[in-house]
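Comments concern the structure below.
A protein chain is absent from this complex, but the other protein chains hold their places.
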Amino acid sequence: MRLTPDAGGVFPIAPTPFTPDGAIDWTSADRLFEFYAGIGSDGVTVLGIMGEAPKLEPDESVELVKRAAAKMGGKPIIVGVSAPGFAAMRSLARQVMDLGAGAVMIAPPSSLRTDDQIVTYYAQAVEAIGTDIPFVIQDYPLTLSVVMTPAVIRRIVQDNPSCVMLKHEDWPGLEKISTLRKFQAEGSLRKIAILTGNGGLFLDFEMERGADGANTGYAFPELLIDVVRFSKAGQRDAAHDIFDAHLPLLRYEQQQGVGLAVRKYVMMKRGILTSDAQRKPGAGLTAAAKAEVDYLLARLAKHDPRAKI
Amino acid sequence: MRLTPDAGGVFPIAPTPFTPDGAIDWTSADRLFEFYAGIGSDGVTVLGIMGEAPKLEPDESVELVKRAAAKMGGKPIIVGVSAPGFAAMRSLARQVMDLGAGAVMIAPPSSLRTDDQIVTYYAQAVEAIGTDIPFVIQDYPLTLSVVMTPAVIRRIVQDNPSCVMLKHEDWPGLEKISTLRKFQAEGSLRKIAILTGNGGLFLDFEMERGADGANTGYAFPELLIDVVRFSKAGQRDAAHDIFDAHLPLLRYEQQQGVGLAVRKYVMMKRGILTSDAQRKPGAGLTAAAKAEVDYLLARLAKHDPRAKI
Amino acid sequence: MRLTPDAGGVFPIAPTPFTPDGAIDWTSADRLFEFYAGIGSDGVTVLGIMGEAPKLEPDESVELVKRAAAKMGGKPIIVGVSAPGFAAMRSLARQVMDLGAGAVMIAPPSSLRTDDQIVTYYAQAVEAIGTDIPFVIQDYPLTLSVVMTPAVIRRIVQDNPSCVMLKHEDWPGLEKISTLRKFQAEGSLRKIAILTGNGGLFLDFEMERGADGANTGYAFPELLIDVVRFSKAGQRDAAHDIFDAHLPLLRYEQQQGVGLAVRKYVMMKRGILTSDAQRKPGAGLTAAAKAEVDYLLARLAKHDPRAKI
Partner (left out) sequence: MRLTPDAGGVFPIAPTPFTPDGAIDWTSADRLFEFYAGIGSDGVTVLGIMGEAPKLEPDESVELVKRAAAKMGGKPIIVGVSAPGFAAMRSLARQVMDLGAGAVMIAPPSSLRTDDQIVTYYAQAVEAIGTDIPFVIQDYPLTLSVVMTPAVIRRIVQDNPSCVMLKHEDWPGLEKISTLRKFQAEGSLRKIAILTGNGGLFLDFEMERGADGANTGYAFPELLIDVVRFSKAGQRDAAHDIFDAHLPLLRYEQQQGVGLAVRKYVMMKRGILTSDAQRKPGAGLTAAAKAEVDYLLARLAKHDPRAKI
């Protein structure tokens, strides 16, 4: 299914499962996508930064998209296609759309500085992949060191009809959501979906500022779904209650560089992944870190039975 | 009192109080330092990044140190002296030590890249300020974009006997604390105080990894003191319980660029500061953000009566 | 004399002379400014990046401006006032203007990224120093890592009537000069002086693109004056001939980090400075580098007798 500007809900960022010897663990991949579909995800993102995409061979990337498409029950698949050159971006984008992807996600290269450079980059990317492919802007200054103002995002959206979503991952970013929604209310920005990232660290308030959902990873994506649902239903306290119960672990998982190891470790403990291995080069958790995660899980389980593992 | 490698506990990073028209609010400054002393702080840090130091006139900086010294009851005062040149650093360092400061804190300039450049910079800084002034290394890659490995910190500590403390603000940084304490256990690193930053976002586990306390800001520094005390007393669950209760607000305050406005707003509501004004240029909170903070305070008050304000 | 948008010609960036023990060498400073005035400089810039400004005590900075004012025969003095905070910037700016400076030069801090951040920064700087002080924009992305588009420069100029000059130091930057002059021809940008930097490495063509002169350093500022004069007189080949003769040495002096040592070494050999010392921390030339400079000087002397030293 093609992604549209009306998208919303939770699109987990899928980790790529590996066996301890570095091969892709396809059984776990299938189970992972079934899990995402089963808990009510509205779609999934593969080959994102947290998906270890640059470590994959081209045919592995393609196969992963196929598996996601097969298991996600028609829900839209977003595929990260960021690349140092437009040739590779175009090639991957067109290939995965043919396989049933719903959109591609494009992050700006870290060399971009000025407003015009950023706007031009997206124009060139759209020209490269074709105007028929829906795309998601990834706005993630903490890691990419490219800063997009709301006005720059507006220019990209208004210039490119195929832009359907903003993966909002600025930090801090609450006012940015409010500003973009104000642009929309004023009529200077057409409606696009805004799904937030940052591991969900501000999802409680992002929803209240006008986000449509989350496009991020966390070992308990059910929590993201809970917060989005409670929020959309106007149950503010309920949204914050469940969010706050998860916040100690969610914060722990949000650590740059360590976060993926935490996520995979918990998802292994949950039985979703067979192994928490990362393909080389990748850092594992120390015994101290594992014990900390176990402690956080035990504390979480008092509030959320899903954490009893 | 001079700072020594045996320091520990909580040294709040003091915001600088201003009146709405931009003058320093000396009455609030006095009240603030009395407050810090009254709750049992082990010292205080002034002219830090969150102290709006670059906006102060030289005589204002000096007066602020005097006020801190007068009110902190002999507890050590750490003074941020980071500067683009060693002339200004030396001048401020020697002046504040004469006024009773206990140590100075030095952050590396963001242009440093290699291990040797960082080590050389600290050697030059020590030569500039004099070897008789105790100093604190500020290790804050997220903002300063200088990455110090544990081995580099060890070289600085071992090369410079006047280094007494590490303000540990790497992120993530739990393994860094463990590694430094391992160096110390192995005998390759002498004992220094390690106090952590990052607004306390990982203080619960940092204490367990070997930190001696916190050198950071939060609108409820009592929470930092609680966590440090429970941790040192071996009351792990109690430390996490009170920490987790504050985490939603603490996380909100930890937002880069917005955090100081949140901190001042809450400290104003608590009656510690008369105004939450920042000297220009400085961002205030939107109405939406204030309402969010109020909501977080109301939720926190259910767990911690000190938040009933 | 106040700097105006009609300024032009050559404003050498003055190095600060030191004795080998690190004191300012005021005799050499006087001789240096007399030299600049004597060769027909149209002004001078002090406390620039190459003036070792951050190593100076406040009273030394002020005294240096006084000396320049006393010796430059009424020619405008530009004073670098870039600082991490507006308090120090305002204080220095107002002080040096009282002493007879003609303008201040302001570089953007390296943390700025978006167009709006840059424009806002200059608005705040002007508010801090006062709208009555003429100022120069320093556009130097290679060192400052802030990228200003021509449109951003236009916004700063049009928003701030006290902006009188652009120190153009983008690299490459020929098209930027052409674009700014086109803006001016079209009426969207008022006339400001454009003086170029980068050690003069592209001065030959910068003049042809519309620059008004050079605001940069080189051990033979007479060469910069020659190129500007020949260029303004329409003697293209003569401008390039003398420029090309100096290019091997000029290029050598343009090396980041080493350049100042080369410049001081040559100016010492020329008898303008008594010593080529830099205040600590500062790198000297190796014997190999000195021999290379000597060789370049010997080769240059065949074309330009001023290099017979």
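In order of appearance the chains are A, B and C, and numbering begins at 1 in each one.
Basically, contacts are C-beta pairs under 8 Å (C-beta built on N, C-alpha and C of every residue); 3 or more make two chains touch, one makes a residue touch a chain.
Note that the structure is predicted; figures quoted are calculated from it, not measured.
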Using the touch definition up top, pick the residue from C:S111, C:T131 or C:T286 that touches the left-out chain. C:T286
Selected from C:K71, C:R209 or C:K264 as touching the chain missing from the view: C:R209
The one residue from C:A7, C:A69 or C:L201 touching the chain left out of view is C:L201
Hidden partner chain, residues of chain B it touches: 113-117, 146-149, 151-152
In the full complex, which bits of chain C touch the chain not displayed? Write them out. 171-172, 174-175, 178, 201-202, 204-205, 208-209, 240, 243-244, 247-248, 251-252, 255-258, 286, 288-289, 292, 299
Can you list, in ascending order, the chain A residues touching the missing chain? 53-58, 60, 83-88, 91, 110, 120, 124, 127-128, 280-281
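One rule holds in what follows: only the chains that are shown with their structure count from here on.
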So chain A and chain B: same face meeting same face, with over half the numbers shared, or different? same
Cα centroid separation, chain A vs chain C, in Å, comes to 48
Where the centres are mean C-alpha positions, what is the separation of chain B from chain C, in Å? 39
From the C-alpha centre of chain A to that of chain B, how far is it in Å? 33
Chain B, residues touching no fewer than two other chains: none
